[in-house]
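Beneath this line is the structure, given in C-alpha cells, with notes to follow.
Only one protein chain is missing; all other protein chains are in place.
Note that the chains take the letters A, B and C in the order they are written out, and that residue 1 is the start of every chain.
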Amino acid sequence: MTTQEIIRKISGRFPTVETTIIDGENALNVLTDKDAIVQLCAFIKNELGYDYLQFLTCIDRLDKLEIHYHLYAYASQGTIIVKTSVERVGGKIQSVAALWKAADWHEREAYDLFGVVFEGHPGLRRILLEEDFVGHPLLKDFKGKNVVVLPKI
Amino acid sequence: MKEDSAQDFITEEYLLNMGPQHPATHGVLRLVLRMDGENILDLVPDLGYLHRGFEKIAENRTYKQFLPFTDRLDYLAGMFNNHVYCLAVEKLLKITVPPRAEYIRVLVSELNRIASHLVWFGPFAMDLGAITPFLYAFREREMIIDLLESVSGQRLTYSYFRIGGVAQDLPDDFIVQAKAFCEYFKPKVDEYDTLLSKNIIFIKRTKNIGVLPKELAIDYGCSGPVLRGSGVAYDVRKNEPYSVYKDLSFDIPVGTIGDSLDRYNVRIEEMRQSVRIIEQVLEKLPGGEIMAAVPKVVKPAPGEAYARIEAPRGDFGFFIVSDGSDKPYRLKIRAPSFSNLSVLPELVKGLKISDVLAVFGSIDIVLGDVDR
Amino acid sequence: MILKFAATIYNGVMSLPQGMMVTLKYFLKKPVTMQYPDQKWVMPARYRGVVSLIFDKNTGKHRCIACKNCVKICPNYSLAIETAVGEDKKWFPKTFTLELGQCMFCGLCVEICPTKALEMNKEYELATYTREELTRSLLP
Partner (left out) sequence: MITVCVSYMFNLVSLFDLISNLLLNVWMNIGLPVILFELIKKFVVAGVMFGLLSVTVMFLIWLERRICARFQSRVGPNRVGFQGFLQPVADAIKLLAKENIVPQDADRLVHFLAPPIVFTAAFTAYLCMPFGPGLIALDINLGILYIFSITTLGVMGILLAGWGSNNKYSLLGGMRSVAQIVSYEIPLILSVLGVVMLTNTLKITEIVDAQKSFFDWFIFRQPLAFIIYLIAGTAELNRTPFDIPEAESELTGGYHTEYSGIRFSMFFLAEFTNMFMVSAIATSIFLGGWHGFGFLPPYVWFFVKCFAVVFLLIWFRWTFPRMRFDQLMDLGWKALTPLAFVNIFLTGIMIFIK
C-alpha cells in the first residue's frame, strides 16, 4: 500500500479529513475533527493495519489543545499522525483505549498532565503525579506552588 | 460438627504492597498485588515516584541547555538519550552530521547498550536469587564505563553528543582499548550462559513464565527486546536505519513464544551482536570532522519532528514542536519502559509471587524512563 | 521417551556443577576490586569534576573576562557572577560562585568559555556536612 493509496482510502471514507504527506518519510499527517476520532482510528487500525500506537500526546496551542496520535504499521512500516484538537480547559474526547491497549496509560498521562478527559476510558485517573495534585502542569499557564521562576540573566 | 465444614476454613484475599521501597522493583515503583495466598489475582503498578517533569523543564531551556537533562531519563543508557534528542533537533534544523561523528555515535551507543544490558542481566539474576552473576556483570560493565568515561568525562550522565556531532574526538588509545574489551567480553557472555542460562533452576524459573503473545505485545505498544522476545523481528536499527546502521551487518535475535526465557535470550544475544557492531565500527571508522556547522544559537524553524532510535529498552523517541524560538515549544518523550511496563499486569495474573520478579525483571524497565 | 526424560534430567543435573566450575574459576583468581581509601582511581583526562577557574602557575591570574556566557548556558543556573570594571577599563568578576548542589556536571560552561578560563577539575569526593559548604567561590 503506497502513501497515495492510503490517502485515497482515508479521504474516500472520511471526506472531511485532511491528509498531508510528511516529506522524506513514510509518514502522513491526518487532521480530523474530534468527534470522528474513534471511527477514524478504528478504520486506520483495522482496515489499514496501523497496529502500533507509539504514543499519544497533547500540545498546548494556547487557544486549543492539539492531540496527536502517533500510529505505526509493522506490516507497511509507515507512520500516521492523527491530529485533532479539543478545548483547552475541560476538553473532552472519546477514548481509543478499546482499540489499542497502549492508549490506556498514554491517555491517563495526557489527562494527568493536560487535563483532557477521555470518555469511555476504563480507569481515568492520574498516573505520574499524586492523586491529590491540583492542576495540569504541562499547560502553559500552570502555576503550582513549587514552580520556581527562573532568574533573568 | 457443622454440615458445611468447608465454611469453617475461611480464606481471604489480601493486598501486598511491593515497593516503593523493595529490593526487586529496580527503583521506586509500587506494585499493588491482590493475592490469594501465594497466587496473584491482580496487579496494579503505581508509578510517578521518580517523575521530574522533564517535558516541562524542556519548555524552559534552550535546545543546547536541555541536552544534559536527557542523560537522566534512562540513566543506564545515557548515550541513547543524547542520541535521540540530537537526532530530533537535527531533523528540525536539517543538519547532516559528519560521518566520523556518526560512527563515533554508533560506537559509544553500542558500548552503552552492552553496559545497559549488563545492568539488566545482573539484577535479573539477583531477582531470581543468584547473586554472583550480578557482580560478574558489574565487573564487565565497569570496563565499559571506564571506556565511556575516558571519552565523555562521566560514568553515567555522559552529555557527550552535541547537536550536529559529538563533543570531543575519541581519545588516542580508545580504539585499542575498545578492541581489547571486545576480545575480553566475548568469552564472558559464554560464561554467563554456563553460569545462568543453562542452569536447570534458572530455566525452570523462567520457561513458560509470563508468556506475552505477539498480538498482545503489539497491542500494548511494547518494543525492543520485549517485542522481539514475542517473535516480532522489528528493530528500528534495521527497519528504519538511522545514523550509519545501514552500513553495518548484524542480526536481530527473535524469541518464539515470548516468555521470560525468550526475552532473556534475546538480550544475551543482543550483547553479542553489539560486540559485532563495535568491531565493525572500529574497522570502518573514517577520519574527518566531528561537528557539523551549527549556529551558535539553535533556533529551528517552526515545525515538528519526531525521531526515534532503538534504545536498549526499545523504541525510544523524542517529539519536538518548535515555534521558532530558541526553546522547544513542546517536547514529548516516548519512553519505551512506559509502554513495556503497562503490559505487566496482563502477564502476572495467576502466577506466584516469585514469578512476578521473573517477569518484571525480564521486562527490564528503568524508572527514570517510565516516570520521566 | 524414557531416554529423552533421562537425558533432560542428566543435562539438568550436570548444569549445576558446570555453573559451580565457573564460580570456582574466579575463586582461584585474584579479586578485581580496588581497595578504595588505600588505592585511588586515577581520573581520566576528560573527567568532569567541579568547575573551577584556571589560575596561571606563574602569575596566579585567571583569564575570566566576566562575559557571563557560562552563566547563560548553565542549565541549572548554578553559576553566578558579579561583574565590575577594573582600573584598566576591563571587565572582571568581582564574585564568581558555584552552587554545587545544583550543578549537574555537564561541562557546557567550560565548552562555551571564550577565553578557556574554566576547567573541570578531578575532584570527586564532594560530600559535605552542611548545605552551605556546597556554595563555592571560584575566586581565591
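The rule is simple: contacts are C-beta pairs under 8 Å (C-beta built on N, C-alpha and C of every residue); 3 or more make two chains touch, one makes a residue touch a chain.
Small disclaimer: the values here were computed from a predicted structure and weren't measured.
Every shown chain that the unseen chain touches in the whole complex is listed here: B, C.
The chain not shown here is touched by just one of C:Thr33, C:Thr115 or C:Thr128, and that residue is C:Thr33.
Checked against the hidden chain, the listed residues B:Arg52, B:Arg139 or B:Arg155 yield one contact partner: B:Arg139.
When you scan B:Ala130, B:Val189, B:Ile218 or B:Ile320 for touch with the missing chain, the hit is B:Ala130. The residue touching the chain not shown here, chosen from B:Ile201, B:Ala233, B:Ile257 or B:Ala292, is B:Ile201. Taking the whole complex into account, chain C touches the unshown chain at residues 16, 19-20, 22-24, 26-27, 29, 31-33, 35.
Residue-level contact of chain B with the missing chain is found at 14, 16, 22-24, 38, 125-132, 135-136, 139, 195-196, 199, 201-202, 204-205, 352-357.
The rule we apply is simple: only the chains that are shown with their structure count from here on.
Centre-to-centre separation between chain A and chain B, using Cα means, comes to 25 Å. Taken residue by residue, chain A touches two or more other chains at 150, whereas all remaining positions touch fewer. Contacts with at least two other chains are made by no residue of chain B.
By the touch criterion stated above, chain B contacts chain A in their complex at residues 47-48, 51, 53, 55-56, 59-60, 216, 218-221, 232, 234, 239-240, 306, 308, 315, 317, 319, 321, 329-330, 332, 334, 338-339, 342-343, 371-372.
Across the complex, chain B is touched by residues 51-55, 57, 59-60, 68, 70, 74, 77, 79, 81, 100-102, 104-106, 109, 113, 126-130, 137-138, 140, 142, 150 of chain A.
Touching chain B in their complex are the following residues of chain C: 11-13, 15-16, 18-19, 21-23, 26, 32, 44-48, 73-75, 104-108, 111, 120.
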